[in-house]
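Of the protein chains in this complex, all but one are displayed in their positions.
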Amino acid sequence: MTGSLGAFGRHVGRAVIQVVPVLFGISLLVFLIVHVIPGDPAVIAAGLESSPEVIERIRSELGLDLPLPQQFWRFLSHALQGDLGDSIRTGRPVAQEIAERFPYTLRIALGGIVLATLLGLVVGVTAAVYHNRIWDNLIMVLTLVAVSTPSYWLALMLMLVFSLGLGLVPSIGVGTPLHYVLPIVTLGTQSAGLIARMTRSTMLEVLRQDYVRTARAKGLVERSVIYKHALRNTLIPIVSLIGLRFGGLLAGTVLVESVFAVPGMGRMIVEAVLNRDFPMIQGAVLVVATVFVLTNLMVDLVYGIIDPRLRAT
Amino acid sequence: MHGRGDLVGRSGRWCWLGLACAALGAAVGCGVAEPPEARDTLVFAPPADATVLDPHNTTDSQSDQVILMLFDTLITFDVEMHITGSLAETWEVAEDRVTWTFYLRRGVTFHDGSAFDAEAVRANFERVLDPEQNHKRLPLFEMIDRVEVVDDYTVNIITAYPFGAFEPTMAHVSAAIVSPAVATAHGRTFGRSAEATSGTGPYRVVRWTKDLEIVLERFDGYWGEAPPIRRVEYRPIPEAVSRVIALEAGDVDVITHIPPTDLARLQAEPGIDIYKAVSIGAQQFRFNHAKEPFDDPRVVQAISYAIDRRAIVENLMPGLVEVSTGALTPIMRGYADLGEIEQDQAKARQLLAEAGYPDGFSTTISTTPRYLMGVELAEVLAAQLGQVGIRAEIDVLDWGSMVAFWEGLLPENNPQEIFIMGAGASTADADWGLRPIFMTHPTNENNYGYYSNAEFDRVIQEAMRETDAEARQALYRRAQEIVYLEDPGAIWLYDNYFIIGARADVTNITQSPLGVATFERAAFRE
Partner (left out) sequence: MLKRFLANRAAAGGALVIVAFVSIALIGPSLAPHDPLAQDLPSNYESSSWAHPLGTDHLGRDTLSRMIYGARVSLTISLTSVTLGLSIGMVLGLVAAYSRGVVDTLIMRGVDILLAFPDILLAIAIIAVLGAGIGNTIIAVVVYSVPIFARIVRGAALAVIELDFVSAGRALGASHARLIVRHILPNCLSPIVVQATIMLGTAILIASGLSFLGLGVQPPDPEWGAMLSKGRELLRTTPVAAVAPGVAITLVVLSFSIVGDGLRDALDPKLKE
């Protein structure tokens, strides 16, 4: 027992140690990207009507006249102390800008992933159980429609029907819980389609395997076979997929945020890129990536719980 | 079409200011009771959030739009772009044509409670002119030599030379007066949060959550007539289709930037009013005149004649714009009506042949979707240029990449040939609308196309120092003949209307030709 716990502890330790180089890699990558993109943040910060002297002054204020390695070091050492710098465009601390937006993105992402997981699992299992029958086929077509419908399209359709047509929910904004319904449904639907398909296919795979057949042969009730044995073993790829999707949603989904006027991370990042707001891009990517990495670290730990064999890796 | 749109500007701060007197300021604030009806909040959905609520340090119209609700200038434009008094009741210029005296309104206080006086005016212009503080609007005020306080309510602003566009410049939103106390306390972060913003305007900021909302509330100490609506919320909606749906669903009361595909439908809808006003905004494509063959006026003329502006305006932008008739829009000071340039393919081919390109040439049109229909416009231009033998490819760039080509670059480093450009000099005056853009300049400040014409330069410089209205108008007419017809500096396409969509129960929205909407006189219909 203690041995097993120790192994689990080592697993956690290793996973945590792996996070550090990833975060360093991300910092380096975002720094490089920001400096490779054409466009001069000093010019954009100064405004198109500024004189060259003003632009030069802003450039040195932003530290953009320093050699690249020095700029990177500056960014990294400040970030480690929790200082992400000031936004070039708004002049406010990047950390504050992120803190204002992250809650909205988090709510929508959480809502979306919960909805997607519940819907996806139920639908996926149903399809697998009714394999190759009409329900299965119907469900599979629907999941594909869900997966191949662009989010902004679904968003606008939902808005036309449920806000403008039926007047059930507000069209835009984040004022009340009702405001979150449409964004969550939009995000949830697409992920649900993916999760349902993944659930169905891994489930079918598992149902064919010997131990399930054995269980069936032993005369275990069908329902118990499905849930106790099969589902448990399909969970690994599904949890992995959920982790990935959630991470993706956390980066913000600029299209959905734009349509529903949600002041989230996605819009912030895209605006920052279009305006070459270097500190903002770097800070936002660092924060989003950190949360993503932590989420997937948790997924890895969940693996260990679902399947003890993987702890040893 | 001249003047204002049908429903526009029945009232509005621009007009009211002219009528207002000192006594009115004293009467307000105590005399008006809270309106009894429950509806006291107006929700306005612009396409983007403001960036900085500091009039001296911002150049985007979404910020200006909010700034106009919070701050006042010494003198201001009314809806017809006439100049009237505001924080200054009267003003005059001395015989030397450089000393401008402003007689200030008494009893005006800033949102933070500090008093407005001549010292505050001096502090403001010293703030914007201080090169150390590096405010974005400094170049606009470079003609000011010094500011002198005569007494508590009289101030002299002395320009370095007689400056023809002085009044429009002083009426410009960036000449607004901020609270020196708050500005000093917050330094460079002034205007970047609710607490760090203070002016003398009819509303004050109570909350600002980036990209979500700016909440304004009526300022009870306002010197003018109290605004009927207590609370105004700005909720940016970036996506045009959802902006329209939100208006129709009643989730917002007022929107701007209506896409052409929705305009006609909204106009027919009974619950929604559409307001149209001529504006200072125009859409152009410019040339890199430093590059062959755009250094030859005949080639540029040929391109100009190859374009069918009517077809573009009537089909792609119906109801949103009018074909350009000059290098400025009709509402601007110094505008000269030089007529529409009609498509003439034979003339275009002939000019190309004269210039040595009988078989046309290949070129690239650079554009960005940041402008309404920016990509579609480039597609139409490419097709129409193709009809006279000019083979144009299209290069779509994101905003940041586009801007990179326009600034700090020497002509030899700029590969763009024909590029999209919006115009709209926010002083609504010919000087700012022509001089920075087309005058030969060693660093090409805003002359992104490296346009250079000796006669144009001479006329523009003469006009800048001319203070006689008629002589000034004649000079600007000549300048526009050169840059619009003889040696074109751009493909002049169309002048934008500034269009607002509002729920039918909202009245008296103030619509400025500068392309901004304000709500200090707005009210809800019973």
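Going by the order they are written in, the chains are A and B; count residues from 1 in each one.
The rule is simple: a contact is a pair of C-beta atoms (placed from the backbone, for glycine too) under 8 Å apart; a residue touches a chain by one contact, two chains touch by 3 or more.
None of the values given here were measured: they were computed from a predicted structure.
*Asks:* Going by the touch rule at the top, give the shown chains the omitted chain contacts.
*Replies:* Within the full complex, the chain not displayed touches A, B.
*Asks:* Would you indicate which residue among B:V52, B:A382 or B:L475 is in contact with the undisplayed chain?
*Replies:* Final answer for the missing-chain contact: B:A382.
*Asks:* Could you tell which one of B:V206, B:A311, B:A469 or B:A504 touches the chain left off the display?
*Replies:* B:A311
*Asks:* Kindly state which of the options A:S87, A:S163, A:T186 or A:N296 is in contact with the chain not pictured.
*Replies:* The single option touching the absent chain is A:N296.
*Asks:* Which residue numbers on subunit B touch the omitted chain?
*Replies:* The missing chain touches subunit B at positions 240-241, 259, 261-262, 265, 311-312, 314-316, 368-370, 373-376, 378-380, 382-383, 393-398, 400-401.
*Asks:* Which parts of subunit A face the unshown chain closely enough to count as touching?
*Replies:* Missing-chain contacts on subunit A: residues 18, 21-22, 25-26, 29-30, 33, 36-39, 137, 140-141, 144-145, 147-150, 152-153, 156, 160, 194, 197-198, 201-202, 204-205, 208-209, 236-237, 240, 244, 247-248, 251-252, 254-255, 265-266, 269-270, 273-274, 281, 284-285, 288-289, 292-293, 296, 309-310, 313.
The criterion applied here is as follows: only the chains that are shown with their structure count from here on.
*Asks:* Nearest whole angstrom, what separates the Cα centre of subunit A from the Cα centre of subunit B?
*Replies:* The computed centroid separation for subunit A versus subunit B comes out at 40 Å.
*Asks:* Which residues, counting only subunit A, touch subunit B once they are in their complex?
*Replies:* 37-40, 43-44, 46-52, 54-55, 57-58, 89-92, 97, 100-101, 104, 152, 155-156, 159-160, 163-164, 167, 170-174, 258-261, 263, 267-268, 273-276
*Asks:* What residues of subunit B sit close enough to touch subunit A in their complex?
*Replies:* Result: residues 45, 51-52, 59, 134, 136, 138-140, 188-189, 192-193, 209-212, 235-239, 241-242, 245-246, 248-249, 251-252, 398-401, 403-404, 406-408, 436, 443, 445-446 of subunit B touch subunit A.
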